[in-house]
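One chain of protein is taken out of this complex; the other chains stay put.
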Amino acid sequence: MIISEIIILLSALFAASVLLIYVERKLIAAVRLKKIARVYGLMQPIADAFKLFFNETILPRGKTQVAFMLLPVLFFTSIVACWAVIPVDEGVVLADINAGALFLVAMFFLSICLIVVIGWASDSKYAMFGALHSVAMMVAYELSAMLAIVCVLISSGSMRLSDIVNAQAEMWYCLPHFPMFVVFFIYALVRTNCPPFRMSESGNISDGEYSIEYTSVGYIFIAFARYVNMLLMSAVITVFFLGGWLPPFEVELFLLIPSVIWFGLKMSLCLLIFIFTKTAFPIYRYDNLVQFGWKMFLPFSLVWVIAAAGYTLVSATGKF
Amino acid sequence: MVRAVLKNSTLNTMQQTAGGGFFRLVLEVDGENILKATPHIGFSHFGIEKLIENKSYINAVSLLNQEYALVLAIEKLLKIKPSKRAAYIRVLLAELSRIMSHLQTVVSIAEGAGNSTPSYYGAAVQEKIMEFLELAGGSRLHANCLRVGGVYNDLSYGLMEDIVKWLKKDFLCFLDNIDEKLTEDRIFKQRTVGIGTVSSENAIEWGFSGANLRASGSLWDLRKAQPYDVYDELDFEIPIGKYGDCYSRYLVRMAEMRQSVNIILQIIEKIPEDFMIILDDTVATDNEKTVLSHSSKNIDEDYNVPAGQCYESTEAPSGEFGAYLVSDGSNRAYRCKIRTPSFAHLQAVPHVLKGNKIEDINTIISSLGIEAGEVDR
Amino acid sequence: MLSIGLNHYLLLSAFLFATGACGVFINHKNITAMLLSVELMLVSVSLNLVAFSCFHNDLTGQVFAVFILVAAVAEAVVGIAVFIIYFLNHKSIEAENMSGLKG
Amino acid sequence: MNEALVFYVLATFSIISAVMVVFSCAVNSVLFLIMVFISVSGLFLLLGAEFLAMMLLIIYAGAFAVLLLMLPLMLNIKETYQHTAVKCSAFGVTVGLLLFSCLAFVLKVKPQRLENDVSLAVANNVKALGEVLYTDYAYLFQLCGMVLFVAIVGVIMLMIRNGMEIKEHKIAGQIIRSADEIELKQLTDGEK
Partner (left out) sequence: MIDKGNINELAELVPITSLRNLVSDFKVTKGELFLNVKADSLVKTITFLKDDVNFQFEQLIDICGVDYLNREPRFDVVYHLLSISLNQRICVVVQVADKTPIPSAVSVYETAEWYEREVWDMYGISFFGNPDMCKILTESSFNDYPLRKDYPLNGSVKWSYDEKEQRLTAKSVDGII
């Protein structure tokens, strides 16, 4: 039974990311006065994947060949694994374990660790450089994002994701915890490397991506994982801050629309913002970005966690 | 026994300049900061000076992209002056290509800072300018209708009115668009302010010229200091920056584009209607009669330049573009050295890059307006 | 196959602890490997504790496993920092001539 | 039944990677250590200690292994030997076997008096652990916080390494600059 659900999930993810690639290219092209084919544009990502599949796989000479082949798959699974926990609708979730949020946090950390190893496995100085760059940047924003999740857990009371969504019935968490919503959103921007919080592709290969050395199948997994990552981050934002499948107001007009559509709408809202930032902003320099993460976000989210805990304590026990 | 050694990693990067050329930049890097950068050039060297020595003057003129300096040098040796209308047309085309080049530099600074959308809008505007250059001189990228003694043919009817209309309506609002988008952008400022600063003495010491020199605060513009053609009849201001970093170079180039627009508008009013005959008998002295016999014939005939040597330089978009011409009386240049501004700017890149971060390489190099084709000749 | 008893977990953690210990002795020349085997020992100890706490249905074991985790990470982080500093100043990490304190 | 299967899979996995940690060169041993962490956190899940499993993953596999990976990579350590002479490794292995046999001996002697089939999954492990942790062991928990704080401050003090004239930029100073710093001048006669 589980196997069939997993297959449904994977195929849904594949279709969604193909659509996402197409929409992203269409929007970026529109902003940049270019046009891309309407119908055939949709087939483009599939054609890319097909072409990539038959490319020649070039393996590094060193002794890291086994790791080189294995790691993209691990990286891809660590990102898709998070989808097991995310509730798309009332009961529609693959595995609703009661430490759902903790599982998500663990998977975020694991995928960061894998990026370093991917950079190391490709045995090239530039890939290693790119890997260390993006990992240091992600870790800088990771801690404050985890504290943002802690704030949501404090006010929702339970770690199970469907409980969190139900607890947002009367007010979405993005209103009371708005700064934490911004913090987590910026962390999502960093993870899906959208400008302005991205490693600047300064054109030359001195700080390229960690996935430079990967050719055919390895690159499919990493590129695919990048888009699934975008879907994942927008889904996590909708679950934690935008009240997963709950309509904004209890007006019966909204209740007519099935709740899955609400989840999809909110996710696409986040995705649109991700895509438009790609065309709008220049990119922070690396050290400003990391300083911004450590010196500005971390203390601020620490203070916010204490404030949230204090508020729930006072409102729960009534005495000060 | 584990031998561990901590050495700075040297990165070998292939750096692409705004104009599409390449040069190799070997970086000595400690983590994030650049300790030493050594450029290696010569990738697009096609020996233009050797070619000029083996071609007649007419073909030599058409070889160059900015052949204004060479044309002026030959005219100096021939002691002839272009007619007033031809001079105005030459200045008009020079200013148009200045706008195009500055636009390309400004947009590649934005690209270096990470925002590649302006480069698409810049390309659309550049397309329009190329259209005008094509109408004027026949080739899109450079105004190739410059000839010794004037211009190959007059501007086609109505071209000047189109240019004025387009400049006033589209181009100025495009510049305001870029101004509001980039100049006031916090992130763009953080990526360009204080980066690649060149003090005023260093700028002079390292042979800077053009917009980079003016960005560091020294007041020098060949169009005003040593005017050629009709620049002394046009009044325009020179933008001077204060700090000499990427941001002030960007601002100087934006201001210069606005000044070029004023120049073109003045040209359109002041351009005389006189017949643009190429050679003017009254000016030439007696011993150059051989050259003047062309006044009736078409200019595209070989002509001999009297022996002598001279250096003539013009204010090209990226700096002082000079031509040192030695002629031996035949119809071929004996020696013609092309002095390009990017050669000196690229020589200063290691000093400017030292101590900065890796992400700044692109912003600095594109803010200096370095063209690899110009460097290698 | 019999259901998993406490005995299996203890045997497993004992084995992990033993490999960690012999790892320390084997890699006495290479500091990084030593650090890794110490980590291995700490993990096996916390596995032991958690096994006992779950089979006795008493949470103190897990609480102490949390404290062990904290202590292990703090110690290892400072260890690595000292190691890197030593490496930066002496340009080599051969275990033999790390005898600066011998006096 | 499949619970036993999962246990044996994870156990063999962790044993193999533990052995590989000891007997492989620098970076591979770190990778296998990560494998050990992942399999042990699986075992914790099997035991019902969800909080600890995720904490192990987060702390060890997430952040700590990244740190350990930095060691051999950043310092481009050129491993010039794979294993020490056979004599030393033989000595190490004998110590290991001795240790293992005495531990196993202790287990064999003590019969399992305790009933071993107890409901492993406590209702909500995290909630239960939280109640215990913040009430009985509150001071210990503060002490843990202090230990970590000391570790962080110590490492940062050790690792601060400045020098090298690197151009630092004050962000406030960068934001103030604006377009009107450019003044347009006339190059009049002689005036420079």
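Descriptive notes on the structure:
A, B, C and D are the chain letters, set down in written order, and residue numbers restart from 1 in every chain.
Simple rule for what comes next: a contact is a pair of C-beta atoms (placed from the backbone, for glycine too) under 8 Å apart; a residue touches a chain by one contact, two chains touch by 3 or more.
Every value quoted in this text rests on a predicted model; they were computed, and no experiment measured them.
Only one of B:Ser56, B:Ser218, B:Gln266 or B:Asn331 touches the absent chain when the whole complex is considered: B:Ser218. Across the entire complex, the residue among B:Ile41, B:Ala215 or B:Leu353 in touch with the chain not shown is B:Ile41.
Residues of chain B in touch with the missing chain: 41-42, 45, 47, 49-51, 53-54, 76-77, 204-207, 209, 218, 220, 224-227, 232, 308-311, 313, 320, 322, 324, 326, 334-335, 337, 339, 343-344, 347-348, 376-377.
Everything that follows uses one rule, which is that only the chains that are shown with their structure count from here on.
Should one ask which of C-D and B-D has more C-beta pairs in contact, the pair is C-D. Distance between chain B and chain D, defined via averaged C-alpha coordinates, is recorded as 56 Å. Distance between chain A and chain B, defined via averaged C-alpha coordinates, is recorded as 46 Å.
Counting partners per residue, chain C has 29-30, 87-88, 93 as the residues that reach two or more other chains. Across the assembly, chain B contributes residues 1-6, 190 that each touch 2 or more other chains. On the side of chain A, the complex with chain B involves touching residues 31-34, 125-126, 129, 195-196, 198, 200-207, 279-288. For chain A in complex with chain D, the residues that touch the partner chain are 63-64, 67, 97-99, 102-103, 105-106, 108-110, 112-113, 116-117, 120, 128, 132, 135, 139, 159, 288.
The part of chain C that touches chain D in the complex is made up of residues 1-12, 14-30, 32-33, 35-37, 39-40, 43, 46-47, 50-51, 53-57, 59-60, 62-63, 65-67, 69-71, 73-78, 80-85, 87-88, 93.
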